[in-house]
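Take this structure first; my questions come after.
Heads up, one of the protein chains got dropped from this complex, but the rest are sitting where they should.
Our next item is subunit A:
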Amino acid sequence: MLEEAWTLNGSVALRPETFGALAYDFTTRRLSFLKDPALVDVVRQLRNHPNIAETLDAVGISDGERPRFRAALERLADQHLIVRRNTQ
């Protein structure tokens, strides 16, 4: 997953809050909570970088934090809040 290109799902909107952000999927009507402002940065930046690893570099996520971020991104992928980006 780390080497792939991902992006925020087009049907999902993010609303900043002090704890991170609310994420709402207008298609599934599901509301989720991103409980870390750095995770919100990562999710917003995914589209600007060739893959997740480079996004984590750009946002400044340390090596020790990466397993936690990877697990969070996998959960977001399971919920289709983030989706694979077509780079062709």
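Please note the rule applied: a residue touches a chain if its C-beta (ideal position, glycine included) is under 8 Å from a C-beta of that chain, and two chains touch if they have at least 3 such contacts; residues count from 1.
Here is the rule we go by: contacts and distances are computed from a predicted model.
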Hey, which one's the missing chain according to UniProt: "Mycofactocin maturase MftC", "Hydrogenase nickel incorporation protein HypA", "Cytochrome bo(3) ubiquinol oxidase subunit 4" or "Ribose transport system permease protein RbsC"?
-> "Mycofactocin maturase MftC"
The listed residue (A:18, A:62 or A:87) that touches the chain absent from the view is A:18
Hey, which subunit A residues sit against the chain that's not shown?
-> 13, 15-19, 22, 24, 26-27, 29-33, 35
